[in-house]
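Just one protein chain is left out here, and the rest sit where they should.
We call the chains A, B and C, going by the order they appear; numbering starts again at 1 in every chain.
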Amino acid sequence: MSPFALLLGPPLLAAVLAAVVVPYRPLVGWTGALLSLSSVGAALVFWSRLLAGDVPTSGPGEFLRADALSTLLALCVSVVGALAAWLGPGMGEDDGYEPAQARRFRIFSSLFTFTMLFAVTANNVGFMWIAIEATTITSAMLIPLHVTKASVEASWKYILIGSIGIALAFGGTVLGYFDFVNMAGRQDAALHWTVLRASAAHLHPEVIKLAFVFILVGYGTKAGLAPMHTWLPDAHSEAPAPLSAMMSGVLLAVALYAVMRWEAVVNATVGTGFTDGLYITLGVLSVAIAAFSLVIQRNYKRMLAYSSIEHTGLICVGLALGPLGTFAAMLHLLNHTLAKSMMFFLAGRVLHRYGTTEIARVSGLLKVMPWTGGLFAAGILAVVGLPPFGLFVSEFALFRAGFSVGRPWLVALILALLAVAFVSMIGHLNRMLYGVPTAGVRTGEDRLWPLIPLGLCATTLVVLGITLPAPLETLLRQIVAIVER
Amino acid sequence: MGYVLEVAQAALALALAPGLAGLIRWLKARLQNRRGAPVWQPYWELAKLFQKEVVVSSNASWLFRAAPFIVFASTTAVTFLVPILAVPLPFDGLGDLLVVVYLLLLSTFFLSLGGLDPGSPFGGMGASREMTVAALAEPTVALAIFALALAAGSTNLGQIVARTMADPGAFLSPGHLLAFGALFIVTLAETGRLPIDNPATHLELTMIHEAMVLEYSGRYLALIEWAAAVKLFIFFALLGNLFIPWGVSVVLTPTTVAVAVASLLVKLVVLAAVVAVLETRIAKLRLFRVPELLSVSFVLALLAVTSSFLLK
Amino acid sequence: MDSLFSQLSVLGSSLVLLFGLILLWRRGISAYVGAFAAQSMVLSAVIAIVGYFGNDHELYWVAGTLFLLKGLVIPRLLRRMERRFAVEREMEPYVNTASSLVVSGLLVLFGYMVTRPLVGLSQLPTRAGMPLAMGLVLVSLFVVISRKKALTQVIGFLMLENGLALLAVLGTYGIPLIVELGVALDVLMGFLVMQIFVYRIHETFESIDVEQLNRLRY
Partner (left out) sequence: MNLEFGLMLGGYGVGAVGALLMPGGRAGRGIAAFGMVWGGAAGLALSLQVLLGGAAFTLEVPTLLSIADGLAFRLDALGAFFLGLVGLLAIPCGVYGFEYVGAYEGRYSLRLLGAMLNMFLLTMSLVPCADNVLTFLLMWEGMSLTSYFLVLTEADEPDTIAAAGWYLAMTHVGLALALAGFLILAANATTTAFGDLRTAAASLTPAMRNTVFLLALAGFGSKAGIVPLHVWLPRAHPAAPSHVSALMSGVMIKLGVYGLLRIGLDLLGGGPAWWGALLIGLGALSAVVGVLYALMENDLKRLLAYSSVENIGLVFIGLGAGFLFLGLDATAAALVAFAAALYHALNHAAFKSLLFLGAGSVLHATRTRDMNRLGGLIRGLPWTAAFFLVGALAIAGLPPLNGFVSEWLLFQSLLPGIESRAPMVAPLMTLAVSVLALTAGLAAAGFVKAFGITFLAIPRSPAAECAHEAPVSMRVGMGILAVACAVFGLAAVAIMPALAAALAGSARLPVPVPGFGSGVSLSMPSGFARMSPTLVALGLILITGAAWLVVRLFASRWPVRVSATWGCGRVVQTPRMEYTSTAFAEPLRRVFAELYRPTQDLSIDFHPESRYFVQSIEYRSEIVPWFERYLYAPLVTRVRRWSIWVRALQSGSAHAYLTYLVIALLGLLTLLIVRPG
């Protein structure tokens, strides 16, 4: 049983189980949750193998390959997938979903996790594209879990813009393959990333830059980079909480993973100048649009969605700030995944209790649900980059990289934009936490056990804020080596 | 020996102060063709007040009773620091011109609190106006001090007097004259003389100093009146000895001390005459024109400072 | 030999582009479905030609699946949808017909300029057709933007896929078979999901006019 089977098997198994058991029973949910833990274990196995120094592969001609970058993403995906499995609908309590909806959620969320795990471990760039297209399809099926006008509209926009974006990414893949074929003739392992990466130096610069433009616009749409971000606030505010947690937390990261794979190739061909320019343009644009959209935001789920756009933009800018910048960006990616998925689950609980996503109509959260409110506040403080959470440290490293690379004005602009976002989000948080609880809302926590995993996320964030564990540092150093060499 | 002179100097100040006030009152009466009360009338008033019964408002607290003592104490403390008779006094090291100014501000502070305590509108009005005038006069005093300090190389009074005595030309230097003018206006403001405050009347709209002490009676009122007179004496002594120091004894012999006392009396009489003439000539300024007068004095002090470091 | 091959491929790709332009010219949705079906058949023909001349027999499989999938199955589903929604005419698009044709001309020109380095680099006889494929990609993007009916947008997306498949074939004689099959499967799945959503839009909004979908803002 190679670790890959251990990683990819469980979600598939859970999906099949959910599909087979027609009158949905909570047993399916619980087995799915238990299975998801095994993929987390597999990711940890990969991590330990990496620390030992060898890159695990399997399948014909290194079809599946888990280097440092894939392991980090696999870890994020499996953790968030496990969270979604444990905290998703269909676990036996009344969580506002009928059994049919729960069954549908179980099927497609496991498939969604599977496609994402496959995307990050596939060595073949073509299959990576296929997997990411599949993520669009599986997640699109889940957005209209509650069929309302808004969720239908959000799902249509998501599938349309997503598919168009992914098609352009396919164009980019084709152009990359065209460049390779012209240089080295047709080989069956041509689309393997390792092969592409090895022969990158001989690729034709013009064509690979054209390919990268398509790749960046294509996968950038999936990563929520401005100006292709427009689907993101709608999809995340209408999707059920577990799904938006997975999408905001990890799907954006997986799309960025795909862009980084191609960036490694392009950097080897034309040097980092070209990709840095693109990254900074799109990154700053995302941070700007997100920051200003947060100022007069009335819906807290959309607020979290815009905050994801802002952080994705920040990671993009980080990637363009040399090796230290990439190190900080990857740490930021990990922190953001933890914080944002925790936030969406908490937002789900708040929505379940208050019944509205309007900030104005949610007040006295600390009195109504002290533990959820406390964690929600901690999450917002983490997301806006306050100590003792990890995002503060990674943003600090990012700014330090910016200054040492000699781009002080860029960092100054980013600091200003982050300040705008900071002020608005704290303002919204205060309106929700304090004041007299909204009329007709039952006070007191129920179903406390889901808060345990979320509390775990918060503590990990604090640990990442206080220190940087050695194994994580070596993993991040390996990633920097991959992308920057 | 110095300490004895120090105490004597303070005793002299305490003794002469009511007389000085009486002299000004007498001179004003004579200028207005009135016989006026004799010069030593204030001594009788103080004696009478000390014997009279004390009436205290029911609203007042312990502060109302403590304020007169603190006011009197801080003003008398100043008499130890100011060079009235001789210059190198042992207490010179105790405090310089800034300490003098701040001690007087302390007395004004407690007087205002005493005025506020009984809770009568007059007390409140007096306190508020007194503090406003005191606050606006502060910058002028500070700059006037610095003008003198620049010329003398230190803010200690003894050194200023010694240095001005050393070179006679200093008196006519523009810095000195301007500082004298500024300090003269501040004297009128601080001691509640005419253009700012009319000491003679109890008219609600015009009185500042009187309004604060309206509630006091008996021995407390005596202390406060005496302190006000000593304050007037101090300002005249400062004006006299800092700017026209001749006559202040430097080496302590009976003759020089006598000469010092004589010169002091002459200076006081001259200044009292100037003030009396001034008070009969001009009418009282409306309260909200007083800041203009104080800004005139501030400008004078500013010019004094600039001229002193331009010429240096 | 090569000249015939390249001429045939250029003829094929220009035909494919022409069918794309029909979407901009005509108004009726049935015309769009017909154009798309024809375009897919010509595309599979081009793939077959490339397979024949490049003696790469796998391409025959690819041509076959594409013909079956995009030539027959998807148009039939589209027609069923069209009948179901009784939608005869595309509403007034954002850009009237004349200017949309001019714009598509410019886009094809832009496609030429973009693919200039590709044509320069490639030695394959079919390289001349690549600008046309890029032109089709850009034109179908413009279709998706300017048309208001959800169905038309789906057809625009499918033509975008066709354009990319054409680009792949002309540029590299087809990407490896497994990947090709995966892509075809994905396109089918994507279309099916879109179909489900169009039905759902029709249910909840009683029309498939995308302009009504503007409740979610800010």
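Simple rule for what comes next: a contact is a pair of C-beta atoms (placed from the backbone, for glycine too) under 8 Å apart; a residue touches a chain by one contact, two chains touch by 3 or more.
These figures come from a predicted structure and were not determined experimentally.
Chemist: So which shown chains sit in contact with the chain we cannot see?
Modeler: A, B, C
Chemist: Which candidate, A:L334, A:L351, A:L381 or A:L475, sits in contact with the chain we can't see?
Modeler: The single option touching the absent chain is A:L381.
Chemist: Looking beyond the chains shown, say which of B:L85, B:M207, B:L223 or B:L300 touches the absent one.
Modeler: Looking across B:L85, B:M207, B:L223 or B:L300, the contact with the absent chain belongs to B:L223.
Chemist: Looking at B:G36, B:P88 or B:P139, which makes contact with the chain not pictured?
Modeler: Only one of B:G36, B:P88 or B:P139 touches the chain omitted from view, namely B:P139.
Chemist: Which residue numbers on subunit A touch the omitted chain?
Modeler: Against the left-out chain, subunit A lists 156-157, 160-161, 164-165, 168, 206, 209-210, 213-214, 216-217, 220-221, 227-228, 230-231, 233, 278, 288-289, 292-296, 328, 331, 381, 386-388, 392-394, 396-397, 399-400, 402-404, 406, 408, 411-412, 415-416, 418-420, 422-423, 426-427, 430-431, 433-436, 466-468, 473.
Chemist: Identify the residues of subunit B touching the omitted chain, counting contacts across the whole complex.
Modeler: Considering the whole complex, subunit B reaches the absent chain at 50-63, 69-70, 72-74, 76-77, 80, 91, 93-96, 98-99, 102-103, 105-106, 108-109, 112-113, 116-121, 123-125, 127-129, 131-132, 134-139, 141-143, 146, 149-150, 153-156, 214-215, 218-219, 222-223, 287-288, 291, 298, 302, 305-306, 309, 312.
Chemist: Go through subunit C and note every residue touching the omitted chain.
Modeler: 94, 110, 113-114, 141-142, 144-146, 148, 210-211, 213-218
Operating definition for what follows: only the chains that are shown with their structure count from here on.
Chemist: Quick check of your reading of the touch definition: is the inter-chain graph here a line, ring, star, complete or other?
Modeler: The chain contacts form none of line, ring, star or complete graph.
Chemist: Counting in whole Å, what is the centre-to-centre distance of subunit A and subunit B, each centre being its mean C-alpha position?
Modeler: Taking the average C-alpha coordinate of subunit A and of subunit B, the gap between them is 79 Å.
Chemist: Let me have the rounded angstrom distance from the C-alpha centre of subunit A over to the C-alpha centre of subunit C, please.
Modeler: Those two chain centres are 31 Å apart.
Chemist: In angstrom, rounded to a whole number, how far apart do the mean CA points of subunit B and subunit C lie?
Modeler: Roughly 101 Å separates the two chain centres.
Chemist: Of all the residues in subunit C, which ones touch at least 2 other chains?
Modeler: none
Chemist: Given the complex with subunit C, which residues does subunit A contribute to the contact?
Modeler: Subunit A residues touching subunit C: 124, 126-127, 129-130, 133-134, 136-137, 140-141, 144, 147-150, 152-157, 159-160, 163-164, 167, 170-171, 173-175, 177-179, 181-182, 186, 188, 190-191, 204, 206-207, 210, 233-234, 237-238, 293, 296-298, 302.
Chemist: Using the touch definition up top, name the residues of subunit C that touch subunit A in the complex.
Modeler: Subunit C residues touching subunit A: 114, 117-118, 121-123, 137, 141, 144, 150, 153, 157, 160-161, 164, 167-168, 171-173, 175-176, 179, 182-183, 185-186, 189-190, 193-194, 196-197, 200-201, 204-205, 210, 213-216, 218.
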